[in-house]
Structure formats: C-alpha cells, structure tokens
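As you look at this complex, bear in mind that one protein chain is not there, while each of the others sits in place.
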Amino acid sequence: MTADDLVTLRRDLHRKPEPAWREFYTTARIVDELESRLGDDLAELHVGPEAIAGDHRLAVPEETEFTHWYEQARDAGVDDATLERLDGGYTGAVAVLERGEGPTVGLRVDIDGLPQTESDDPSHRPVAEGFRSDHEGAMHACGHDAHATIGIGVLERIAESDFAGTFKVFFQPAEEVVGGGKAMAESDHLQDVDSLLAVHIGLDHPTGEIVAGIDGFLAVSHLEAEFTGASSHAGGHPEQGRNAVQAMATAVQNLYGIPRHNDGATRVNAGVVEGGSAANVIPAEARIVAEVRGETTDLMEYMKGRTRQVLRSAAAMHDCEVEIEIGAEAPSATSDEELVSIVADVAGETPGVERVLERDELGGSEDATYLMQAVQENGGSACYVGVGTDHPGGHHTATFDVDEASIQHGIDTLAGTIERLGHDQ
Amino acid sequence: MTADDLVTLRRDLHRKPEPAWREFYTTARIVDELESRLGDDLAELHVGPEAIAGDHRLAVPEETEFTHWYEQARDAGVDDATLERLDGGYTGAVAVLERGEGPTVGLRVDIDGLPQTESDDPSHRPVAEGFRSDHEGAMHACGHDAHATIGIGVLERIAESDFAGTFKVFFQPAEEVVGGGKAMAESDHLQDVDSLLAVHIGLDHPTGEIVAGIDGFLAVSHLEAEFTGASSHAGGHPEQGRNAVQAMATAVQNLYGIPRHNDGATRVNAGVVEGGSAANVIPAEARIVAEVRGETTDLMEYMKGRTRQVLRSAAAMHDCEVEIEIGAEAPSATSDEELVSIVADVAGETPGVERVLERDELGGSEDATYLMQAVQENGGSACYVGVGTDHPGGHHTATFDVDEASIQHGIDTLAGTIERLGHDQ
Amino acid sequence: MTADDLVTLRRDLHRKPEPAWREFYTTARIVDELESRLGDDLAELHVGPEAIAGDHRLAVPEETEFTHWYEQARDAGVDDATLERLDGGYTGAVAVLERGEGPTVGLRVDIDGLPQTESDDPSHRPVAEGFRSDHEGAMHACGHDAHATIGIGVLERIAESDFAGTFKVFFQPAEEVVGGGKAMAESDHLQDVDSLLAVHIGLDHPTGEIVAGIDGFLAVSHLEAEFTGASSHAGGHPEQGRNAVQAMATAVQNLYGIPRHNDGATRVNAGVVEGGSAANVIPAEARIVAEVRGETTDLMEYMKGRTRQVLRSAAAMHDCEVEIEIGAEAPSATSDEELVSIVADVAGETPGVERVLERDELGGSEDATYLMQAVQENGGSACYVGVGTDHPGGHHTATFDVDEASIQHGIDTLAGTIERLGHDQ
Partner (left out) sequence: MTADDLVTLRRDLHRKPEPAWREFYTTARIVDELESRLGDDLAELHVGPEAIAGDHRLAVPEETEFTHWYEQARDAGVDDATLERLDGGYTGAVAVLERGEGPTVGLRVDIDGLPQTESDDPSHRPVAEGFRSDHEGAMHACGHDAHATIGIGVLERIAESDFAGTFKVFFQPAEEVVGGGKAMAESDHLQDVDSLLAVHIGLDHPTGEIVAGIDGFLAVSHLEAEFTGASSHAGGHPEQGRNAVQAMATAVQNLYGIPRHNDGATRVNAGVVEGGSAANVIPAEARIVAEVRGETTDLMEYMKGRTRQVLRSAAAMHDCEVEIEIGAEAPSATSDEELVSIVADVAGETPGVERVLERDELGGSEDATYLMQAVQENGGSACYVGVGTDHPGGHHTATFDVDEASIQHGIDTLAGTIERLGHDQ
C-alpha cells in the first residue's frame, strides 16, 4: 500500500466510527480491502461468528442497540450478504496467510470506536481536511482506525515477503468495553500461534518513537451491583423502609477504603451510581457500576473479592438484597523478552524511527492481554508494541488525532519483526 | 347538587388527573361548574394568575413540560380563552360569595393529581365502572378529585343557606409537590379570612368517621445538591480526579446521622441520588435530591442547617464544589381549638357520621399549612378536617379509590360548620 | 427530723459521695440513722444482699474497684460488721414499717454519687459552707444525697402518723449506671407493693414547684461491641490486616443513621470508642460502648435490633469478628393517673409549694421504671414525683447543688400522699 492508500483507508474508517460489537461497516470495509488487495493469497478469511468464540463475548449491548448501526452500515453501502454474517453483534475478522513450513505468528489489532463526540473545531485536522466522524456522538478517539490500517498494511507486506510460516491478523472488535479480547482468545484461531504481536499507537509517545515491549497492564473487572430494599413514606414511616441508597453510600465509602496491597498497584472506582425515586420516598433501589483493577490478575481478584464482601455487607447492614453481576474482565500480561529484543532491533533500523524504548508501562487496561495470556499458556510468546504518534488531544478526548506518518513506522516495525520470526526459527 | 351530580363530577375529574401546575382541564372544569351552578350568585371568580401570587409558586416544572398537558386540555374541549388565562402554569381558582355583614370564612381544597399509573385490575372500581384515568401515568391517587367536588358542593350549599358574611373557596393547585400553598397564602384573597377550613379525605379513617382537627403536620423542605469535581481515568490517574460520588456518599452517610432533637420529631431522606458517567472514569458529577422535616418549623430549619453543613463539608473533603438549591417548603401548623370543637359538634349531628375524633396526627406534610399559618398570623383561626372514606389501596398507590358516600359527609360537616360561623359571630 | 437535722444529714452524705455499687459509707450511714431514729418502730431493715436480688445487679464493676471505697468507708468509721454485709458490691437497704391493716405503699429513693469532680469555686455553696466532696473525683451531682435524706424523713413522718398499712422505703444503689433498679425490682420486697412512689429533685423546676406525675422516661439499653480483626504492618502488608478500626468507623457512621421511627423518639450514641495499638500497625481490636433509647420499650428494642445488625455487618465488611454484650437496661414507664391526682392534691396544700404541675416529661432514662413496671404488672399503681429545687448548675455538672428548703417540700408531699393512701383504702 502506498502512503496515500494508507491515509485514504484510515480516513475512511475514521469517518465511520462504530462502538463495540457494532463494527458492521468497519468489519465489512476490512474484508473488502483484504479481498481486493490479497485475493487468493489469503488462505483463510474468517468473519464475524467464525472469527470469534461467540459465547465468550463480553459486554454485548441489548439487541435493540444494534438496529441503528446495522441500518447505517447498509446505507453506507455494505452488501446484505456480509451484513447478515455479522448480525446480532458478531463482528471482527481473522485473516490467514499460509507460507509453508515455519512458525505461526499472530498480529492483533482492534477496530472499534468510542461513544465520544468529535471536536468540530476548525483547527482539528479531521475537520480541516474533511474526515471528521459522520456518526455524531461516536469517534475514533483512540486510534483504532490506524490500528486496522496497520493490520492490513502488515498483511500485504508479509504476503510480498519471503516469510516462511503461517501469519494471522486478528481484527478484534469491542476492545473499548473490554469485550472482544476474550472471545478472540477463546477462538480456535489462536490455539496454534507461536508468537503474538499486538500494537497500540500514541500513548503519549511522539512520532518517531517505538516502545518495543509494553508491560504494566492492569487486570480489570467490571461489576454491577443492584441493591433492593423497600420504599416507605419518608415522613410518615421512615422505619418501614429498607434504604437502598444508604446501603449504596455505605458500600461506596468502603469500596474506596479496601486496603492497598503490598504486591502492587490496585484500583477501585464506583463510576456510576444511582438510586431512589422521589425526595419523600425512602429509596428502594440503588445501583453501583464499579470497576476494580490490579497490577496482576491476582491483585484484581483480591480487589474483586473484597468488593463483593463490601457490597454484601452494606446490603445486609440496611436490610437490603444485593445482586452482583461481574461484567467484562481482562487479565494482566507481560511482554516476553525474546520478542521485545527482536522488536527493538528491528525498530532501531526502521526509517523514521528516532528513538527506541526497550520497555514502558501502560498503567491502564487492555484486553489484548487475553490473547497474550492464551499464547503464553500454550508455550508461545507475546509482545505488545507501542508506536509513537504526535497526538494533539489525549486518548479518549474530542481532539485526539494521529500523525499518519506513524502508520508506516508501525507497519515497518511489525512486518520486519514478523519476517525475522519467519526466518530465524 | 344531588348525590348523582357529585359522583358524576368526581368521576369526570378522576378521568383527567393532571400533575402540579398543569391542572388546565381541572381548573377549567371547576370554573365551568361554578359558573353554571352559581352564576350571578358568585361575587367574584378569580382564575389562574388572579387566584395566586404567581411569584410565590414553588416547584414549577420546565416550560417544556406544559405543552403536552395544555394541548390535551384543549383536545378535551377546554376553550382557548380559558386556557390562555392559565398559560405558563398559572392554575387554580378562588370563588367568592358575598352574603352581607359577617365573618370571612375560607375553605381550601387541593386539585392536582399524581405521577402514578392507575391500576388496570378489573376489580379496581374505576376500571369496573369505567372512570379509570385517561392520562396514562397520571392518577388521582390521593383523593383531590373528591376534594374539588367537595369545594363546589359546599359553595352551592352556602349559596343556598342563610350564612351571613363572606365565603371563599380556594381551589389550590400543586399540593403534591408542596408547590401551590405558598402562592395561595401570599395572594390577596387570604388576607381578610377570619376562619379557614381545609379538608382531606381518607388518611386511613373509614367511611363514617370525621376527625375534627388534624395536627402533627411536619414542616418540610426539599433540597437539591449538585456536586462538581473533576473526572480522570480511574486506572491511569485516580489521583487527578475530584470524586463527586465519594463526596455524595460521604454526605448521604452523614445526612442520616444528623442528631435527633429533643424538641420533637425530625426526618431526613436522600430520596434520589445519581452520579458518574462510566465505570472507568472518576466521577465528576453527582446529585442528591433530599428532604428534611421537623415537627415544628424550627426543627425543620435545624435539619436544613445541618444538611447544608454536611453537604458543604462532604464536598470540601473530596475537593468538590457543591451547589445547594432549596426547593419547595411548607411550615408546620396546628388546628385551633375553637374551630375544632365547632367541627366536632357539627360532625356529631351529620347523617352518616358514626364516629367523631376530636384530634389526630397527620405525621406527614401538607402545604395547606401555609394558608393556615397566614390566617393565624393575621389573628384568625384555622382547622384541618379529616373525612373518613374506605380506601382499598393506600394513598399514593395504584389501587387508591374513595367511597363516594363520604363526599356528602364532607360537604355536610364543612357547610354546617361554616353556616354556624356565619351565625354565631 | 428538724430542718437542721435534714441539712446535717444531707451535707454529711454530700461530703461522702460513692459511685454505683460502692455506696458502703452511704448505706451504713442510712442504716445508722434509721436505727437511731426509728429503733423498734422498724418492722424490718434489710441491708445489702438481703435488700436486693443480687443476681440481677447490672453494670457491677470489677472486684478490684471495690477495695479503695471499702477501705475508705472503714476509715470514715463504718464498723466491720456492717461493712462485711455489703462486701462485694451488695449495697442499698429496704426499711419496713408495719402499721396494721391497710395497703402496702412503697417509696423508692436512690443513693449513689457520680464520677464527677466537684467545683472548688468559692462561690459554690458546698465550698463556701464546708461540705464539698471529700472524695476527689466523685460528687453528688444529681441530688441523691437529698433523695436519701427525704427517704429517712418520710419514714420518720409515717412512723409518727396514723397511716394504716405497710410502708417500705427502697434505698436503691447504682441508679446512675442503670444498675440497681432491676435488682431491687426483682427482690421479694416489691412483690406486695400496691402503690409505689419515686422521687427526683430538681430537673430544671425551681424551688416551690412540684410535678405530680413525671412521664416520658426513655427506655434505655447499653451495648458494648468488641471488634476483633488481625494486625499487620501498615507499610509492609496492609492487605494482610483485618482492620477493626475500619469496622468500628463504618459501624459508628451507620449507627447514627438508623432510621428515625414514626412511633416516637429514639436515640443512639456511640459514647466511647477506642481501637488500635500503634500508628504503623493495622488495628486488630476496636471497641464501641453505645446506648440506645426509645420513647417506649418497643422503640428501644427496635433501636437495639438495628444496632446489632449494623455492628455485625460492619464487622463482616472488614472481615472482623464482633462480640456484642448487652449491658444495663431500663424500660419506659408511665405515672398512673389515680396517684398523680392524689399527689397533685396533697402538693397543692403543702406549705412552700407555690405551683403544681400535673404532668411533665423527663426526656431521659431512670431505672426506677423497673420498680414502677413491676408494681404495675402486679396490678398496683406507680407515680414518679418531681420536687423542684433551685439548682445553680445543671444535673451532672460540677456546680450542681440543691436548695435545701425543697427537701421539706418533698417530705411533706410524699408523706401526705402516703398518709392519704393509708386512710382512703
């Protein structure tokens, strides 16, 4: 792909951001691009339910949420045959090249957008150059448009190289809700992967910088607690109520007070709360949407256990019931040294790359860790690569954008690494 | 009015419940009924902005809330001239009889419905007999349809009697949100009232029982607190957030812990809470809708003062701002002994009344207290009368209904009392 | 007894205040006074273990607490024979007059002092006139010195009167810790009492005022909760601790938040808390000494039930155990109308009494209610009489004192009432 091709593709995807499990247009566009560029070179192309283990999808929205996005993709020209394959929120794709004897190497890129309204400031480049989001309220504010583009670029490069072995690209949906990683990790396609690469652009690193191996993924778990008590008239019979808001407040206070842990960083957040119906009614219902994180999966499990205990005791204290639902989760993971040094080596020779950092910490969460962990448990190795890009706004903000020059840096570094893996082993 | 007339009128009002400040149909129907029944006997008939002190309306909804109810009233046949008088949520009416030398006596009845869906159970009489609410989601679940009917019935009775003096009926809007009492109390119409009666049906008293003087109104104040902090990524930078949900939870815990008071009963309730935007974002916004009550107005003020202090300190603790808005309020009040004994006397002689209780406690709040207080401060006396009625469901529940026989008990007791006031003095 | 005798006796007792269950000198002094004044007129004089049901003593201090007070009483001249009868904290006395056929009337007075240091201000009359407490840190700051004096004065008066029946005076120990009432109520001496009077001086009523029947005793229960968790190094392994102070703080926050009750006043107080061992150790132990009260015994039980629930849930939340011990308790009680009106009548004729209040509310707790309740359950009647006295400082404060003139008012009113009971029935 020429530099222009990369920009065109990335901008097309940027215009059509789709949130988790609703990547209908995006998946179709990727499939089209792969078929037109690689055609018969592709040994396999798995789409939607064939690409993922559907039962392991997490954070899938209500059925009613799909229709709008489904119709919109059809309006944007996606053909019905493709759309039907994705129906019900089975998005994503896995593309496979078979190039003879050699290791099986995987590359994971994520493809979903965010529920964020894009800036309409004339100085925001997507506005200035006409590729701002067509989907009001949705935005590629984390660079997954560039990730998908990199995935296709690397596939083409490997197809043209003398790489020996099998190469798979995992176009993963629903990363932003920690929803798609597990479904992809549980699919058959990952079982035989010897080396897995994942990639993220930006992360506060400037254009020209490559981080060979990113670590410090916080394992994460979402929880939702529904407290149920009984309402009563707040003036007439306060004692007859079983106050769900008191239970919720007691829980919030104590959730943030879960002891810090000597083994490493932990996090907890009661991110959304609500409860009650009217000023003069003792509240019978309240809800907390929370998340916990840990520097290791064990630390996350520690936080999850203590969170349940707090929620249950707070309910019991105020004579309420509580139902706790565990939502999306992702484990922690570490980049393997052997892959990190190959990436670092290759990056050092990549044109435009001026600085290579061996390691850096993410400090957030990512469900690529599901895939990394699965490969590592099978005896393979994994590495999460950071590709610097000048980004005017922070990740997940309205003015995020990428420096499109860095897309080539990502393709070169990853393809170079994969080629080396297909020679050396 | 014949028994049939009373039932017909009450059922028509029951079919068209309208919430606070949206009593367009109800006000118009009352005006029609008064004009057709009393015609020139009415010395004055003040409607909408002429009936109330508009600036003192409390808990007025947003402009946009009116349209639906306004149009609906028009569709139900209310003429444009009347509707225009009520435009912008100026509802209610004051009707005046002038009957020569004598005291000025007032009767206050409230007319609004509740945001409650009425039962559609076939055994619910309004269903069985075809007068269930036409307005899905709204309901006369507190008997104000009967109160309005009583108001008209008493007017007609006094018009036909040899009562000497001036008699005014206050058809008050927006009682359910503690919103209309103050506006009516501040109007000129109340200034010259020597004796004020107010009435409520039900209150767990059966048909055939009259409570001559109800006391124990808790003074009440609604408060709304908006906490504003700053969001941050809950995994990446929890320390950069200023957590409005922590502030809110701290406040809730401490609101319920405001010390009990030796001077009498107090209440506090955080009836509605909400905050935050997503599991992985430190919440920047949170809200509490609360109310406090006191057995006396002073006790309510004590609770209000402590509530402010808790809210402000909880905000400061978590580096948040808080904006506190005082909403609707009503004072406490007491029924005057001289009126209570006249009512008790008259009730004892009223056909169908089998039991008269001198006094009972309401244990809730009511903004009739604004009118009672105003009259008492002017040197007049006031009395809140309870008219028993068998009600299958509790007040404010979907199966509430009244025994229509009790409407006549109310009219007889009140009219009898008023007549006596117009003779004895 | 002459006015001088009364003052001398009261001042002697005032100089020797003894806290609950340590009234060694006080009991001995009462016994001496009774024996010297009444001698053979006394049908029975029960002392210490014979006066009370020892197994029902509440809030008894540790054995080691007795020695100091025991020795001090010996040093003050109490003979060994008497002291031995009181050994181990069995204090108090019951004196009985038998005067032929007639009702059995009881009078209960309490005799213990408080752990309060008496003012040494020269303007404090006990200082000025030389009868300030000899026992530094203890004080008759609630008038029980006057009560004991009244008890003896009434006995002498009845002995000299033509009262027909049996008259008993209950000199009750340990009222201040709600400790002696139950033990006296469970003794045999109360079983046959037809009418019981109890008396309190002061209570914010001035000299010359008598309250014929005091009500509004709050039922009270003391609770002690011991939280046990596990300590750990607060820097090294905070996660290994099970934090008893966090459990305690959660409990305190929620105790004060127990819902108010529509049936009447309730109270809760975490009066003493402590926990932890060092700044750098996660606390393994914490303790709350709390009390709950209710306008009725049921309301107190409601508070007690909710308190247990809060304590247990707070412990569970922080992985701690909690042991809850119920301490001293007293029920609520009401003065019977028939006795109240006799007292009011008599008081109205008593020299020096200028104002008689039929009823007033105590608003606190008193374990005389155990005796009142026991008599009432046996079909008898009971009445708690208030004797006004000008007191410069509030009850339980360092400058409390009584106007000694009121002692005679108490004797006259009570003796007059008892005489009337011994004639009329």
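Labels A, B and C are assigned to the chains in the order they are written; within every chain, residues are numbered from 1.
Everything that follows uses one rule, which is that a residue touches a chain if its C-beta (ideal position, glycine included) is under 8 Å from a C-beta of that chain, and two chains touch if they have at least 3 such contacts.
The structure displayed is predicted, hence computed values, not measured ones.
The chain omitted from view is touched by exactly one of C:Ala159, C:Val281 or C:Ile324, namely C:Val281. From the options C:Gly54, C:Gly88, C:Gly264 or C:Gly364, the residue with contact to the chain not on display is C:Gly364.
From the options C:Thr27, C:Thr104, C:Gln246 or C:Thr369, the residue with contact to the unseen chain in the full assembly is C:Gln246. The missing chain lies against subunit A, touching residues 253-254, 256-257, 259-260, 262, 265-267, 363.
Contact between subunit B and the absent chain runs through residues 236-241, 243, 246, 250, 253-254, 257, 259-263, 282, 302, 309-310, 312-314, 316-319.
The omitted chain makes contact with subunit C at the following residues, 218, 220, 222, 233-236, 238, 243, 245-246, 248-250, 252-253, 256, 267, 269-283, 286, 289-291, 293, 327, 363-365, 396.
FYI, only the chains that are shown with their structure count from here on.
Compared with subunit C, the chain whose C-alpha mean position is the greatest distance off is A. The distance from the centre of subunit B to the centre of subunit C, with each centre set as the mean of the Cα atoms, comes to 48 Å. Multi-chain contact residues of subunit A, defined as those touching 2 or more other chains: 236, 238, 243, 246, 250, 253, 282.
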